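A protein chain is absent from this complex, but the other protein chains hold their places.
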Amino acid sequence: MKGGSAMARTIRIQAEPFDVAGETAALTRGRADIGAVVSFMGFCRDEGGRLTALELEHYPGMAEAEIARIAERAESRWPLLGLTVIHRFGRLSLGEEIVLVLAASAHRTAAFEAASFLMDYLKTQAPFWKREHLKDGTVGAWVEAKEADDRAVERWG
Amino acid sequence: MKGGSAMARTIRIQAEPFDVAGETAALTRGRADIGAVVSFMGFCRDEGGRLTALELEHYPGMAEAEIARIAERAESRWPLLGLTVIHRFGRLSLGEEIVLVLAASAHRTAAFEAASFLMDYLKTQAPFWKREHLKDGTVGAWVEAKEADDRAVERWG
Amino acid sequence: MKLVYFAWVRERVGKTDEDLEVPEGIATVADLVRWLKGRGEEYEYAFENDGIVRAAIDHVHVKPEAPIAGAREIAFFPPMTGG
Partner (left out) sequence: MKLVYFAWVRERVGKTDEDLEVPEGIATVADLVRWLKGRGEEYEYAFENDGIVRAAIDHVHVKPEAPIAGAREIAFFPPMTGG
């Protein structure tokens, strides 16, 4: 058992699916100081049956850099012991996972708040754009940004 | 793809480890209405090197019933599409997982809040008791309930 | 009436459960605790700090003033520390 309280940070932008159990194990393996891991997984919804897929475009280079900046803010705000952010790009079918956030801490409150903070900032600050693929086989509109997401970010001050 | 918005609820009290990826897949499989899954995993900490294990005692029958009541309250408060609670008992070594909560919803806010609510109530209402096993091989004290956990519950009104 | 005990309440009482004939006039959980404390040192010890030990009737949390009539199983235990 390693006793250190080192902060482990993983950020990946990838087309491939991820494995939440493997990522959680990688974050907690050999550590006895982590008491809580909160994860968020985002999935591709059909929006009431309209969609067959989402297509995710991103800005390579900036996406990693911006997520790193968001992670730094979370790390300076909460006593985190580990942080993992994986965001997929490309065409994602219904029910497929889009994003994974893991926040590890000694106690649950920091882990819950940090994961929620990361998601609010990811939604509004990380350079990703979603476009809809419709059930009739055509390519639909770019998803519009939601005011509710901007308001969600404001609560962090 | 099943279009239904049925609420899937799983509650298990077990000695065995659980698999967060398998439980997440079971919750989301064949569904295109779930956009967000928030999970909480609790782990056995060494408390600054004092402990080698935790022993968890529970009240069989009431543990399941009480968690079901907590789940019902969460389901009536947020638009949830799935809920999983798995709580382990017996002797758990350092770094082992103790509890898993999964909350699934169309959107992230409901999933975050419901998972946090469930953990607050699990900590203070579900009939489980932790006892420390110390590094020197002796059995230590029963863990005392924390005032902070009672306060955490109060914020849900 | 079946009584069950958990964690340090179980250790202090010295048993996991017991079947007891509760006399007439013992109407509430608080009455039951008072009566148990008169039965021996082990109960005195288990319930020494008023208001610490929690109770459940038939798997539902109850307050000291809860009536025990009709109860099949009454449990006593410390504040919960799961999760």
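Chains here go by letter, A, B and C, matching the order in which they are written, and residues are numbered from 1 within each.
What we mean here is this: contacts are C-beta pairs under 8 Å (C-beta built on N, C-alpha and C of every residue); 3 or more make two chains touch, one makes a residue touch a chain.
Only a predicted model underlies this, so the values are computations on that prediction, with no experimental measurement involved.
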item: Where the missing chain makes contact, among the chains that are shown; value: A
item: Among A:20, A:74 or A:119, the residue in touch with the chain that has been omitted; value: A:119
item: Touching residue (missing chain; options A:7, A:25, A:62 or A:148); value: A:62
item: Hidden partner interface residues of chain A, rising order; value: 42, 56-59, 61-62, 65-66, 87, 98-99, 119, 122-131, 142-145
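FYI, only the chains that are shown with their structure count from here on.
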item: Geometric centre distance via CA averages, chain C-chain B, whole Å; value: 27
item: Sequence positions of chain B contacting 2 or more other chains; value: 42, 119
